[in-house]
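Here the complex is missing one protein chain, while the rest keep their positions.
Which chain is which? They are A, B and C, in the order written, and residues in each are numbered from 1.
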Amino acid sequence: MKDVMGLIVTGENDIHLGELTSQRAVAALPIAGRYRVIDFQLSSMVHTGIKNVGIITQKNYSSLMDHVGSGREWDLHGKQGMVILPPFLTRENMGVYSGLLDALKSNTSFLSRSKQEYVVLTNSHTIYNIDFTEALRAHVANKADITVLYSRNKASGVDGDDTYYTVDENNKVIGMEIGALAPKGDAASLKIYITKRELLRQLTEQGAANGLHDFERDILQKNINEGTLEVYGYEYDGIAWQIDSIQSYFNFNMALLDSNFRHNLFPSERPIYTKVRDDMPARYIGDSECDNSLIANGCHIEGTVINSILFRGVKIARGAVVKNSIVMQDAQIQEGAEIDHCILDKQSVIRRNGRLIAPAAYPIVIAKNVVI
Amino acid sequence: MKDVMGLIVTGENDIHLGELTSQRAVAALPIAGRYRVIDFQLSSMVHTGIKNVGIITQKNYSSLMDHVGSGREWDLHGKQGMVILPPFLTRENMGVYSGLLDALKSNTSFLSRSKQEYVVLTNSHTIYNIDFTEALRAHVANKADITVLYSRNKASGVDGDDTYYTVDENNKVIGMEIGALAPKGDAASLKIYITKRELLRQLTEQGAANGLHDFERDILQKNINEGTLEVYGYEYDGIAWQIDSIQSYFNFNMALLDSNFRHNLFPSERPIYTKVRDDMPARYIGDSECDNSLIANGCHIEGTVINSILFRGVKIARGAVVKNSIVMQDAQIQEGAEIDHCILDKQSVIRRNGRLIAPAAYPIVIAKNVVI
Amino acid sequence: MRKKKCVAMLLAGGQGSRLGILTKKVAKPAVPFGGKFRIIDFPLSNCTNSSIDVVGVLTQYRPLELNSYIGSGSPWDLDLSNGGVFVLPPYQTGKTGEWYKGTANAIYQNIPFIEQWDPDYVLVLSGDHIYKMDYNAMLRAHIDKGADLTIAVREVPWEDASRFGILNTDENDRIIEFEEKPAKPKSNKASMGVYIFTWSKMRKYLELDEADPKSDNDFGKNIIPEMLNANEKLYTYTFEGYWKDVGTIESLWESNMDLLTLPMPIDLSDKRWRIYARNPGMPPHHIDKGAKVYNSLITEGCEVKGIVRHSVLFAGVTVDVGAEVTDAVVMPGAIIERGAVVRRAIVAENAVIKAGAIVGEETGNIAVVGPGATIASGETVAAGVQIDADAQ
Partner (left out) sequence: MRKKKCVAMLLAGGQGSRLGILTKKVAKPAVPFGGKFRIIDFPLSNCTNSSIDVVGVLTQYRPLELNSYIGSGSPWDLDLSNGGVFVLPPYQTGKTGEWYKGTANAIYQNIPFIEQWDPDYVLVLSGDHIYKMDYNAMLRAHIDKGADLTIAVREVPWEDASRFGILNTDENDRIIEFEEKPAKPKSNKASMGVYIFTWSKMRKYLELDEADPKSDNDFGKNIIPEMLNANEKLYTYTFEGYWKDVGTIESLWESNMDLLTLPMPIDLSDKRWRIYARNPGMPPHHIDKGAKVYNSLITEGCEVKGIVRHSVLFAGVTVDVGAEVTDAVVMPGAIIERGAVVRRAIVAENAVIKAGAIVGEETGNIAVVGPGATIASGETVAAGVQIDADAQ
């Protein structure tokens, strides 16, 4: 698998994620009790045997940088390992690309100096756990110019913001709809593409030379419609969940409480790697109660936890009640406090006897470090 | 030596370094044939046994980041290792601190979460090779609040830009002159300070609360004059060379051609660590001639090299002549070309039969990637 | 290699026979402890936290798992260019080679390793104790006293003193006598098996010991008595925190149970003295609907559907519906099936307790189910019994 490199483009539109992404890229959003979103894309690359991974960043990438560090947790810290590709900041450029094509254009030198024949290009806001080896084999066998990964059971939060393909019986893409409210195709784009590194570089440079910004519309759709590139689909039938709104974030975390769903996403042969914190195991103390919840190491539970996800180092004091909530790292629920349908960001504190109850459809978000 | 942390403040005023620092911090300036300036500060920290090093960066820190990477080359890549502290960019803050105190103020959280009792605080534009252990012992023995390191033989490029101390027979600092053209003291500040971490944090917060920016003037000088802090000096009698102008940069490199000077700066027990490139040894081919020069690995020499410094991967073609020059990584001097008193930045090329001759006092700088 | 002030040599030991089937296939320091650790994490993390960054691990017994666990040393920040952790087996020089004959001989055979670092001091550790200790503080005491050898001791209850190696000292903590398990102890200072030697002296006595064909080549039996005879400067250094020898099944179980008392006698959540471990990379554990967990430590990757009381569950353990786990240590990957009962027991890695089986009793000695062993449906494992997978 030496002949494949990876490219993760971060900094997607995060307007529907509100406060959760005000200080961080979606890629760095804590999720699933101990991970960040990018752990899923990075681990998938690693399980495919990819050693050279570029992470294209836009604004707000310092927590992402802090999380991935040298890439050590993913065995990507070597000389041929992971590279962070920050935006080139100038007075005109505040670090936001106007489209995927722009992001690629700014990083053609990375594409040029990489050695691998193929590239797997992915977004950073879809949760999945894929070994791309099979898709790569199909790409080669089909003699495809571009292979697009799609799913028939992808979960997204925002309606009308998706791309659908129509594929023929050989999996060749014969149609593509972008942002249709009632799409004809049922093959939802995972926004993961496989192509030759050299072709991607050429398409990027040609596109940019023609003043284009949108990879999907200006490159993919155009070439599919005109038949100028051989574009094939590859169906991924595992879990795929796009984190693009507070609702989709909340629902994805809650879905993990189902054991089948969880075991599908975390098969033992493809662990998801993440930054290690060296916490001790979770401690259950005294009259603690816990029901249908995911609890990370370092938690300290003396109260009641129901249908919730606790990240590392969360403290639930005596008499506190946490229901249907997501509680991020090192947050504290003090004695007698009660929360329901809340998302507590890192290090937030619900003070003694505080109550924060929201309806299921509108979970409340408490920002990082806030004390209530 | 567990009880000491390091803090390197980068991004000094580099106006007199011209083109050499237009795209990089002084800390990342290539120097001495295979190093960057920061290698000297970092290696000194490592030889002191310091494991926790913060590097405060300002604008233009991407080549610095690229160079230090995860800190692996300095054995500073661990969980308790090196941390890059980038400026917090906002619309108002373009990543430039208005003084050392500002830089420290932006990073008090790093000071707070560090565990060590003492801190060694250094600038990033002075070349030295110090084991700070002795200075730390003196600091403790003197019961000093702050120990300032000074030199009686420091080389600088820019006149009137230095700070001098006057010390009594016990090395207690009794006077301090900033930017005097004819200073009374002969103890030139190395801009290296030793103090307790907690005291540095307090001084920083108090200073910032009072709207101060200048650590030297507003904190050090004021407290020395008023006798409110016990400030002691510690004399370092090794090589200290401030890289603050093209002349001082040029002169320092040329000084390295003297074997005594070189052996003093590179004692075998305190190697200077730097990023490894895995080049092969330098190759001397055919009628090559070489006289009084420093040559790094990866060079390919078929021409003539006199009184010069060649960085890694430099190619000198047949019949080319390089005199009194500094040639950075992967630059090429093609057949029959001749240079004298030049500083060639990385990957620059002097084309076939090109000539570039400058007087000793005004070396010409050729920017990175330029082909002449 | 650059000079180091102090290097550590960890005696990972031979077969830890008192740990029975738990060490049949792994060296003792690789035995799991405390939900996410292995025993060796404690001395290694103590070294890292004490800024000692060269650790030689001396072993000749089944080093495979230990070797894999240590790997490049990165979990302990010991993957260094100038330092790090090295597994040191016996080797051949010229045409001959010999196995380690004793603790002192193991160090003797590695004199060239130590000399690479040109150290002033050598710290000797063993791999079967749970404790958090600042070796650097001990080193400062060693240097301040101008000692040739400093032995860490802790004060044990007088009535237990006759079970330990006891050091009798003068009023300045200088050792005047060493007695192994004295019938009538004159002191309650028990050796912890943690030594700091001034290297030049250590080297001298290792060479003298090696030249003596009658020697057992052991620190306690030979080196320390010889140094005392020669009137060298030996001092004790008193350690006051939690310290537990986990060299027996009972003490290993007890030490795990200690983590369930409040406050923890050894704080493993202390951010200023972390105990590092290799991370298995599993998702958070799941407590299912209807499951009950009381006073327990549960690690990532566990799936709890039954009842867990006063127990330590390691990574990836499954406790199925209706199963009951009480006063137990359940090591990584073990499965307790429906309705099975585990009491006062150690269930080792990847063991399977089938539906309805019963392991251990409410009182009596600890029952042990060995690594990979299966207890069939309806079977019973009595108190104190050890079940070996290979014997099944």
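For this structure, a couple of remarks:
Here, contacts are C-beta pairs under 8 Å (C-beta built on N, C-alpha and C of every residue); 3 or more make two chains touch, one makes a residue touch a chain.
Predicted model, so just to flag it, every value in this text is computed and none were measured.
Only one of B:Ser106, B:Ser293 or B:Ser325 touches the chain withheld from this view, namely B:Ser293.
The residue touching the chain not shown here, chosen from A:Glu169, A:Asp237 or A:Glu269, is A:Glu269. Considering the complete assembly, subunit A touches the hidden chain via residues 1-2, 47, 49, 51, 72-73, 75, 77-81, 115, 269, 271. Against the chain not shown here, subunit C presents residues 1, 14-15, 59-64, 67-68, 71-74, 79-81, 84, 86-95, 97, 99, 110, 112-113, 116, 278. Taking the complete complex into account, residues 32-35, 72, 256-257, 259, 262, 266, 271-274, 276, 278-286, 288, 290-298, 300, 305, 309-311 of subunit B touch the chain not shown.
The criterion applied here is as follows: only the chains that are shown with their structure count from here on.
When chain centres are defined as mean Cα coordinates, C lies farthest from subunit B.
Between the CA-based centres of subunit B and subunit C the separation comes to 45 Å, rounded to the whole angstrom. For this pair, subunit A with subunit C, the centres built from the Cα atoms lie 40 Å apart.
Counting partner chains per residue, subunit C shows two or more touched chains at residues 74, 276.
Residues of subunit B in contact with at least two other chains: 72, 77, 79.
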